[in-house]
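My structure is below; once you've seen it, I'll send some questions.
Left out: one protein chain. Kept in place: all the others.
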Amino acid sequence: MTPLFHLLAVQAADPEVIDRIPSGYSHFVIPFTIGITFMLCWIGVGCIRLLAAIPQSDRLKFWKSLFLPKTIIKNLKDLFGDCLLHVKIWQRKPLLGYMHSAIAFGWFMLIVLGHIEVALFVPARLNVTRGGLFYPIFYRYFVWMNPGHTTLRGSFFFFLMDFFLLYVLSGIALAMFKRFRSIVLGMRHTTKPSLADRVALYSLWMIFPLRLLAESFTADLSGGSFLTVGVNHFWHLLFGDKLWFTPCWWAYSICLGLFFAAMPFSRYMHILTEVLWILLRNAGIQPHHPRKGVAEAEIYACSSCGLCLDACPMNVQKKNLKYSSVYFIRFLRRHNEKKINAIADKCLMCDKCHALCPVGVDAPALRRAQRATVNNSLPYDYSYLPSACAGQLSEQKVLYFAGCMTHLTPRIIKAVDRVFKAAGVEYAFADRDGGICCGRPLMLAGKTEAASKVIEANKKLIVESGCDTLVLSCPICYKIFKDEYHLEGIKVVHYTQFINDLIASGKLKVEKIDEKIVYHDPCELGRGCGVYYEPRAALGQAGTLVKASKEYDESVCCGGSLGSLTLDTRDRARISESSLEILLAEDPETIVTACPLCLKTFSEAVSNSRLPRKNVAVKDFAEVFCR
Amino acid sequence: MVDFGFGLVPSSRINLDLFDKDKYEELAAVEPDVRICMACGSCTAVCTAGKFSTTSLREAIEDIKNAQPAKAVEMLQACQLCGKCSMVCPRGINTRHLILSITKTYSTK
Partner (left out) sequence: MKNNILIIGGGPAGLEASAQLQRMGYNVILIEKAPKLGGHLAKWDRLFPDSVPADEVLGGLLRSAEGVKCFTDTDVRAINRLDKSYNVRLTNGITVLSDAVLVASGFDLFDAVKKEEYGYGIYDQVMTNADLEAYFKTGSDKRIENPGRIGFAHCVGSRDEKSGCRSCSKVCCATAVKQAIEIKQAFPKAEVYCFYMDLRLFGRHYEDIYLKAQKEYGVRFIRGRLAEVSENYDGTLQVKAEDTVAGKPLKVTLDLLVLMSGMRPSASGKAIGDLLEMTVEEDGYFAVRSGIAAGQRSPIPGIFLAGAATGPKTLPETLADARAAAMEIDRYLTEIFPDAKNYKQLVRERW
């Protein structure tokens, strides 16, 4: 028996691998080589064009970011987590996550291990001039394992290669299954594939079964492990010694070639563009145009996976599926101007597709940028603004800004007043007689320049007032005050946070009563500003908080959002109804929200909808604390 | 015919003969809600910009139907798109989109 150390020897006495085809070339590699060359050229040119299109300062920022230790760590984390393992999908839909990571990570490992094998056993072949482009891919075809000289190291690689092939095949099997019964993998709707998508999809499906076929035919010559050798024995049993492996390798190569050739025009481009997008995103570069520069990487990073289809609140109606982010991005790629605008205008800007996107594509931001290309140049005249002058606060340091909408839901104003009085908060009511709009609605409509004018005017008034805390009850206002106003030295808080603090510090006494409360996360507050905890903490003190069937970042828009420019009242009512059903999952007595628009929308929906439960109360957050 | 010169003075009367139907249909195709206003004035009453400046969506719609689109576009320039009007409109008109569409359709710039 051979001693163990002999097996482990790095340099075996006799070569482990012998060139079966000394030239290292066979005609069947042509389709693959053409396909991959085309794809690599395409992406190379694309990368250069893209980097040339972004502003000089951004470009500099990008190169620098590649060498900053902090971004390097984040890049590595995101590349592994998002591109290969698809952690974000795993977290929400485990089976779907398994499918994606099986194909992505499995294939990645096959390629890496294939190259390592070549590097170990026939290192010369890695040279591009000696077939480095295709040799590692078709390694098994070109070599012959020297019988009796296989080492443990070799068997280990054989095993790994077979293992990952099986892993990928299981992913492919799930993917095929998903085409017919997507709901099993947790998806109600899936994307409608385009022609290029179909070509790429079917070749992708074929690649790995063909690889198994091809490698199994040659397994008795070039080696293999449990899978390929096993199948090889089966072929021998079936066909005896007559094995036609050349056609299989041809088919395998053709499928690969087809796949790579179709890739730039299909959803599968995301496999590579995603990497670029993650690097650009982590460098902190913002898109300035819906299609050019960084946005191009972003739209090509979309994998068309369709997770945004189920996320989109508009899709309670099938007819609205076509307005989903995935199609928006598809038409951006195709430069279909008319459709792009129609889709951009329809969106409610609830940001859920962004929150659930496995690659973090910020489609709402792209839609806003698209709206800006049309609406930003529309004339406006705010010359009246400077005429509004600021009042000076004497005693009070807390300023309450209700916002436009809240003046149509007086119960919020009244409840805030009662709560503040009960807690002994001295405050001034900034827009008692009406104010200037916060600018967020203009921003959402793409009128960014006009928005900056109202922001400027409002900012002047607030800074001059001399307040130290600005409390907002409208999440739409809160979002823009927090993100765009840059009020130095002034604490900007949403009233859910402010009231929660009042409770925590003992200034506001809350009596807990036996009331089942469900909390609705307003889009701009939850996903928009990340405020999920405070409202729940405070409400938990006042009653029994029950769950909605979707909440936190999966919460569904009430349907009243200002984000959409074109969605009509009927469609909005349908969204409100489905959103209500989600909130009523655990039979609460009260729906509490913290946004004037949600409040009004839900109040109207409860009385107008055809849902059986009409006795549920809709309350504003502050109302709960002044019973 | 003798022209007495009265015709030379520009008339301040609304002249419906000047109404540009094609343009109006173009607007109505983009935002059909322009047809359903019943002129209740709720939009003007709540208007955030209306506090500072003369602006009225009701009047703008009227102006367009009265062949005076330039007045409408001019008036709507003060709009801050805050959306209060859409919340009070008894006909459920998509006011923000209507305002943008009027400006887009009739703006000469």
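Residue numbering begins at 1 within each chain, and the chains themselves are lettered A and B in the order written.
Quick note on the criterion: contacts are C-beta pairs under 8 Å (C-beta built on N, C-alpha and C of every residue); 3 or more make two chains touch, one makes a residue touch a chain.
Because the structure is a prediction, the values reported are computed rather than measured.
J.: Counting the whole assembly, list the visible chains that the omitted chain makes contact with.
T.: When the entire complex is considered, the left-out chain reaches A, B.
J.: In the whole complex, what residues of chain A lie against the chain that is missing from view?
T.: Contacting residues on chain A, toward the hidden partner: 407-411, 413-414, 432, 569, 600, 603-604, 607-608.
J.: If you put the missing chain back, which residues of chain B would it touch?
T.: 38-47, 50, 54, 56, 58-59, 87-92
We adopt the following convention: only the chains that are shown with their structure count from here on.
J.: How many angstrom between the C-alpha centroids of chain B and chain A?
T.: Each chain's C-alpha centroid was found; their separation is 41 Å.
J.: Mind listing the chain B positions that touch chain A in their complex?
T.: Residue positions touching the partner: 31, 46, 48-49, 51-53, 73, 77-84, 87-88, 92, 94, 96-97, 100, 103-104, 107, 109.
J.: Under the stated contact criterion, what part of chain A meets chain B in this complex?
T.: 345, 374-375, 377-382, 384-385, 387-388, 404-405, 407-408, 433-437, 439, 441-442, 445, 447, 450, 454, 562, 565-569, 597, 600
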